[in-house]
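Let me begin by handing over the structure; questions about it come next.
Note that one protein chain is taken out, while the other chains of the complex remain in position.
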Amino acid sequence: MTPILLIEQVLNGLQSGITLFLMAAGLTLIFGVMGLINLAHGSLYMVGAFAAAAVAGWTGSFVLALGAALAAAAAAGMIIEMVVIRRLYDRDHLDQVLATFALILIFSEGTRWVFGSFPLYLDVPAALSGPVTLPGGILYPSYRLLIIVIGLLIALGLFQLIARTRIGIQIRAGESDREMIAALGVDISRLYTIVFALGAALAGLAGALVGAIQSVQVGMGEPVLILAFVVIVIGGIGSIKGALVGALLVGLTDTLGGVLLPLLFGLFMDPSSATTIGSALASMSIYILMALVLLFRPTGLYGGA
Amino acid sequence: DGHGGKLKVGMITTLSGGGAGLGIDVRDGFLLAAKGSDMLDIVIEDDQQKPDIAVQLADKMIQSEKVDVLTGIIWSNLAMAVVPSATAQGKFYLSPNAGPSALAGQGCSPLYFNVAWQNDAFYEAGGLWANDNDIEKVFLMAPNYPAGIDGMTGFKRTFEGEIVNEVYTKLGQTDYAAEIAQIRASDADTVYFFLPGGMGISFMKQWAGSGVDKNVMGPAFSFDQGILGAIGEAALGVKNTAHWAKDLDVPGNAEFVQAFQDEYGRLPSLYAAQGYDTALLLMSAMGKADVNDQDAFQAALKEADFQSVRGDFAFADNHHPIQDIYMREVVKEGDVVTNKIIGVAASDHSDVYGAECKM
Amino acid sequence: MRRETILNTLLYLAMPVAAALALALDEPFLITLITRAAIFALAAVGLNLALGLGGLVSLGHAAFFGIGGYAMGILAHHAQTYTPVIDSWIVLEGTKSMPVIWLVAIVSSALAALAIGALSLRTSGVYFIMITLAFGQMFYYFAISWPAYGGEDGLSIYVRNDFPGLNTLDPMQFFALVFAILSAVLWWMGRLARAPFGLALSAARQNAERVETVGLGPFRLRLVAFVISGAVTGLAGALFADLNRFVSPTMFSWQMSGEFIVFIVLGGVGRLFGPVAGAMLFVLLEHLLSPVSDFWLIYVGAILLLVVLFARGGLIGSLAGREVAHG
Amino acid sequence: MAEPMLHVDGLQKAFGALQATDGVTLTLMPGEIHALIGPNGAGKSTLIKQIAGGLAPDAGRIWFDGREVTALGTPARARAGLGRTFQISSLAMEATVLQNAVLGAMGRAGSAWRFLRPVMRDAELVEQAQAALQRVGLTDHAATRTAELSHGQRRLLEVAVALTLQPKAFVMDEPMAGLGASGSKRMTSFLDGLRREAPILLVEHDMDAVFALADRISVLVYGKIIATGTADDIRADPQVRTAYLGEEDAA
Partner (left out) sequence: MSLLELEGVQASYGPSQALFGVDLDVAEGELVALMGRNGMGKSSTIKVISRLLKHKSGSVRLDGRDIAALPPHKAARAGLGLVPEGRRCFAKLTVRENLIAAARSGHWDMARVCALFPRLEERQTQLAASLSGGEQQMLAIGRALMTNPRLLMLDEATEGLAPVVRQEIWAAVRTLKSQTGLGLLVVDKSLAELRQIADRAVILERGKSVWRGDMATLDRGIADKFLGV
């Protein structure tokens, strides 16, 4: 493999990490900050993608589509927070898992009901559809560069929100002891509704951005949900920084594992079994990464005790 | 028989979840053919794309519904779970999709008829077409699971040029940046891939954005009508092999396409065509023999005395199709991105496993 | 008698009574359906030891279910093709004998649980949920891409395995076998929850520090619970494979693990019969609702949601009152 | 002179820049109550944690009952006979009061590895547990869920669980905290009698209790023991007065 190709693959790994971060950010916000396991986060991602596809279909505008994704996912988030999630904060993780699992069923089949069983069309805007040439002669899709930029901006904004603002402090206080923060005069329910909607909106945005280069279909949220969980567990729950680092690690491992492992096994095996075994191991690689991280740091890289 | 002169058909297919589109097409095609006929009594159940549910439903169909014939399964792994035990219990099974090699070779059964294709067929035809069309260096890509590996093996079986590289991705992968970079860096002139469902959509969209300029080929599964709608213009120019296309000029096909559109308001897919043919086959046999006389009914099915929307259709000794396989190209007709036949890739194609089939 | 005891007895009797009815009505498929519920119940009863009593929310129990399934699949596959399982300095033949298969399933899933548990139990809470999920996924991807035993296509076993003196292909006899195993395990789990081990384990869930200061090691308590739990789920896996005469990687999928948790929460966490009630209800819902519409899963979702939100303590909890959860 | 029951030698523990335990050496002799007092944040609980095994010291050694236990974990030290109570109640909240006590008795019996016989029908364990509850006055609440106890009642249960272990020595972190005036008085006389069964290392801010009970008092400030002596010595120590007592005990 040439060095240029390797650099390109590293870039790809970073980019796929950032894509994951978009999803993981909202999840870690809800999951870390409110102590809620939200399996339905993938459904919000799907809602965003479908809203974007529908609006892009009607209007032809990608910007409007992104706006629709944000709005639809935030609205969906707000509604499920007020109707369902709100009753789950002081329940244990199990009830949360079951209730949000049920939400997945409702969302998936509901979406299929409205939009049919076939994948929808959503494409990147024409202005961003081609590649740009990076230093070193690397051709890189410009849309992916945009995703990187948006991802980094969101990381920064969230970090500020949680670590620095008073709202962030109140949210975290509520996670430690909801009853107490209420007894001190903070309306934590309203705060949580807002945060949940924000997390949902991020998922929706991720769904729309990613949906333009992937497939917009029912069930699209589930694989990425699991990956996002892996990311925030590696990074440490509740830590935006952890989510970013975790996402990059997972992106790199996944991308480079798929590329390098078959090559590695090819050094001492016949090519066809090297491909099979290498790829088999590559598909397990992020889980191996996660297990390793947790063995040495049982609360993730940036997780508090 | 016990169903008042009717034949009772149990259809187990995928009607919920992400893979529902295929099952719905098979079902709708089948029902379209059966419409207006009172010969069939059809029970339909959703397998959720889970093998254990499919097995359970097959038991239900056989034990409680007492069906005569089973059909409907979309996925190879579900077929592997259901077919051997269904035929062991003396039920006919007509496959409207999926043809795992085990059921074409050693595991074949007199009661099992494949009305779609043996899994390798489209790939073998793809290899043959490449030989005749100046394709020399091919980059292969498929998910790392049996259907993917079998497919690539099928292509390699007939292709005579050079395989530059083979990449097996994770099943369900959605980001192909790394693979595209590898393809770009390789000196292949053509990418040949099999990525079912959403995987193929993702790959094609990302491929279009990457600016890499190479031929793209694959089996029809990644370029079927339901999928083309989601890929859009990014798929234009892709060559894909199939036994059917909506513009195929054989008797009955245009009528089928029209009737399907009238009935369901969308273009039929090849799965719909397979479902349609399956019902036609079944009804053709009913006119000739009683399902309770297994040998006679089996012989009647084997005759394949129906007008397939694919044109000539016959069964080989292992009850798998002998049929033409065409090369299609993705084109734009008006506003619709769709497939157009550009030639025959393999004529009277049948699979290589028949030799192992003893029945 | 306490209401929960009455309810448990009813639940317990419901299965054989329904099976007998199905036999009388000549609906063998219903017996199969009940058997399926009983096997799911067994798997979830296994998980419930770790999850309900020990507070170890494992989202990777499908790993043990799958290992049990493949223990059956591999042994029977070799027996039906007359090839040895291992053929090097030691030769190991396949088998079609259920007791032997069960033993292999129990031992191999217990060993896997020992390894996974020893690593995973270093973490806790959500991290534990996720690391068990990760191990489950490793098995899943391995099984999908490992070609020797069919990869994603799985393995078909044409005839059900043998149990001395029974015709296992007869639905009623196979059900009786499964029901006997379920009964034995339930009996043991009921005892276990009240035995010293159960008290210590449940105390370790509530307050590990407390357990340490009275001289007991929470890690070892949990590990033993996890191993027993994995072994029971593994046994259920072997039975499930035999029920379907088929194994495939879906037995390893995270949705499978998720479903076990659904059974438990649906029925009532930490209650002996919770998983039984949950599995029965879920299988029943699946059976009744799937013909209703193409979008029947919406109804399943809605019902699950209503149960979690408004029937705290699950089915049993809301029917029997909240007196005693957690044994 | 008798062997000390507990001997801590040169213990060090730092949290980052903070030296929470700074070369602490102390002994607990059979039959005595040794009180450990000191300002908030002086490192008393940190010291107790290291003695009980929940926290590994950076340096120093610990002997218990004639055997070095520095390398042992909490359960092993408990089995060796070290009974402990926590500053903030640490109990199995879902279990009943009696079950908590039985758990202690089980620990003493040394085994949880029994998988069949119901533990609450084990007459011997239950008897030991009941006896301990009776001694702290919780018999009436034996069947109550622990979560339903008031704060003070939980403090009593802490002590009861430690009793069921029948330990060779106690380390108690503020057992009086949260007990009302009457409760404190009862606890004081109770501990007074308890020292004959096993010596007690007692951390407490309730000076009435400390002065009434302690055979020896050590004063910990910033991780260091600045004085050890009898109640009168300590009361008179000017350093202790300013660092800890204030003008209170002048009253």
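Letters A, B, C and D mark the chains in the order given here, with residues in each chain numbered from 1 onward.
Here is the rule we use: a contact is a pair of C-beta atoms (placed from the backbone, for glycine too) under 8 Å apart; a residue touches a chain by one contact, two chains touch by 3 or more.
Computed from a predicted model, the values in this text were never measured in an experiment.
*Asks:* Name every displayed chain that the left-out chain is in contact with.
*Replies:* If we consider the entire complex, the absent chain touches A, D.
*Asks:* Of the residues listed, A:M82, A:A173 or A:I288, which one is in contact with the missing chain?
*Replies:* Per the contact definition at the top, the residue touching the missing chain is A:A173.
*Asks:* Kindly state which of the options A:L98, A:L122 or A:V186 is in contact with the chain not pictured.
*Replies:* A:V186
*Asks:* Go through chain D and note every residue touching the omitted chain.
*Replies:* Spelled out for chain D, the touching residues are 15, 37-45, 87-88, 148-153, 156, 174, 177-185, 205, 207, 243-249, 251.
*Asks:* For chain A, which residues lie in contact with the unshown chain of the complex?
*Replies:* 166, 169-170, 172-173, 175-177, 179-188, 304-305
Quick note on the criterion: only the chains that are shown with their structure count from here on.
*Asks:* Compute the centre of every chain as the mean of its C-alpha atoms, then state which one is farthest from the centre of chain A.
*Replies:* The most remote chain is D.
*Asks:* Approximately how many whole Å separate the CA-defined centres of chain C and chain D?
*Replies:* Here the centre of chain D sits 44 Å away from the centre of chain C.
*Asks:* Please compute the C-alpha centroid of chain A, do the same for chain B, then give the distance between them in whole Å.
*Replies:* Chain A and chain B have C-alpha centres separated by 34 Å.
*Asks:* Where does chain C touch two or more other chains at once, residue-wise?
*Replies:* 141, 144-145, 147, 295-297
*Asks:* Determine which chains touch and list them pairwise.
*Replies:* In this structure, the chains touch in these pairs: A-B, A-C, B-C, C-D.
*Asks:* Taking the complex as given, what residues does chain C use to touch chain D?
*Replies:* On the chain C side, the touching residues are 188, 191-192, 194-203, 206-207, 209-217, 221, 224, 325-326.
*Asks:* Of all residues in chain C, which touch chain B in the complex?
*Replies:* 27-30, 32-33, 36, 141, 144-145, 147, 150-154, 156, 158, 171, 240, 244-246, 248, 250-251, 286, 290-291, 294-297
*Asks:* Using the touch definition from the top, list the residues of chain D that touch chain C in their complex.
*Replies:* Contacts found on chain D: 52-54, 73-76, 78-79, 83-84, 86, 90-95, 99-100, 102-104, 106-108, 110-120, 122, 161-162, 164-165.
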